[in-house]
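Yeah, one chain of the complex is gone here, protein chain that is, but the others are all in their spots.
Chains here go by letter, A and B, matching the order in which they are written, and residues are numbered from 1 within each.
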Amino acid sequence: MSELLRCENLTKNYGSTTALDEINLSVENGKIIGLLGPNGSGKTTLIKLLNGLLTPTSGEIFVNGKKPGVETKSVVAYLPDNSFLYNWMTVEQIVDMFCDFYADFRPDLAYKMLLQLGIDPTRKLKKLSKGNKEKVCLILVMSRNALLYVLDEPIAAVDPATRDYVISTIINNYNHDASVIISTHLIADIESILDEAIFINKGKIMLHKTVDEIRDENGCSVDQLFREVFRW
Amino acid sequence: MKWELDKSRAICPQICEQLCVGIASGELESGAKLFSVREVAVSAGVNPNTVQKSFEQLEQKGIIYSIRGSGWYVGDDTSAAKEMVTKLISEKTLEYFTQMKALGLDETEIKQYVKEWQE
Partner (left out) sequence: MVGKLFKHEIKYYIRSLMFVEIILFAVALMTRIIQFLENDSIIYDIVFGSSVIMLVITTLAAIFLIVVMGVVRFYKNLFSHEGYLTFTLPVSPMQHLFVKLSTYMLFVIVTVFSILVALSIATFGDVLVELVKAGAYLFEYVGDRIGHLSLIMYAVEFILLLLVSVAQQMIIYYFCMSVGQLTGKNRIWLSLGVYFIIYIATQVFETILIVIYSILDSANALDGIIDYIGNHIEGCAHFGLWFMIVFYALVSGVYFLVSHRIISRKLNLE
């Protein structure tokens, strides 16, 4: 049992706006967790903090027991909601780059997935369609053998068939030592693969339970509860 | 195997139920090798931990058993599975009756409809 993410009274302010307000959170290994909340709830801020792209205003955040930095970056695999690709490279070149920087990267898995999705590795990234770019981003992240996967809206910008592929890939990739945090609004599509759900709003965590607890206690799906809770 | 899962109920028991239906009907034969946890998770689109829990629950009831390094197998004694299916049937029947009553029918009328439908 290891704690892959820990937040202690984590606060992040942007000027006078509080994006995260004294968040306390713990994520163990071997879980698939949904980070669910409306826009502006603080999801993206939390994700950026855990990736070391932002520094806390106060409080602490630990990834696998360490503060975000070079060491944590080698065990975190992040899929942002926009393409992060260096468009001037070809698919092969960016796969090589991931091999270079990440000891846990599995190139054979990456090539297998590229083949399955019909993406030609010799193509230049800038020539790919938006959908294909998203697929390449996903393949690069899922081919890592990381401890913590952080997926920001992994299925929002892809077609339904690809959504199924993304979900199968997440399930297939599951291993007991790692955890996956999925931040999304498309709860209905993703809730069956979740172990736990975190509801976040206005920088505060409103709920952190296992999904079956939610279903038993409320007699409805997580998606339905979400709509109830976040009704206008 | 086709999986029909109702997201408004806990998923773990639903997996147990559907496996029991398969076993009770003979579709999954006694002694036959069951799918792996991962295979079920992928085909049902469900979290592997949930499937693991379901398998463990069925193992406790003696419906399936595991062989280390080999996988999960359907147990020889299908009575526990059949019991579960019977329970399911009565639950569904109750559900049906409740729904029909909500449409304004009483018990006699419901039975009439069922008879007519059978013909």
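In the analysis below, a residue touches a chain if its C-beta (ideal position, glycine included) is under 8 Å from a C-beta of that chain, and two chains touch if they have at least 3 such contacts.
These numbers come from a predicted model, not from an experiment.
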item	value
Visible chains in contact with the missing one	A
Omitted-chain contact residue, chosen from A:54, A:128 or A:147	A:54
Contacts of chain A with the absent chain, listed as residue ranges	48, 51-55, 69-71, 73-74, 76, 78, 80, 82-86, 88, 97, 100-102
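Quick note on the criterion: only the chains that are shown with their structure count from here on.
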item	value
Touching residues (chain side chain B, partner chain A) in the complex	5, 7-12, 38, 41-42, 44-50
Chain B partner contacts - residues on chain A that touch it in the complex	30-32, 164, 167-168, 171-172, 174, 188, 191-195, 211-212, 215-216, 219-224
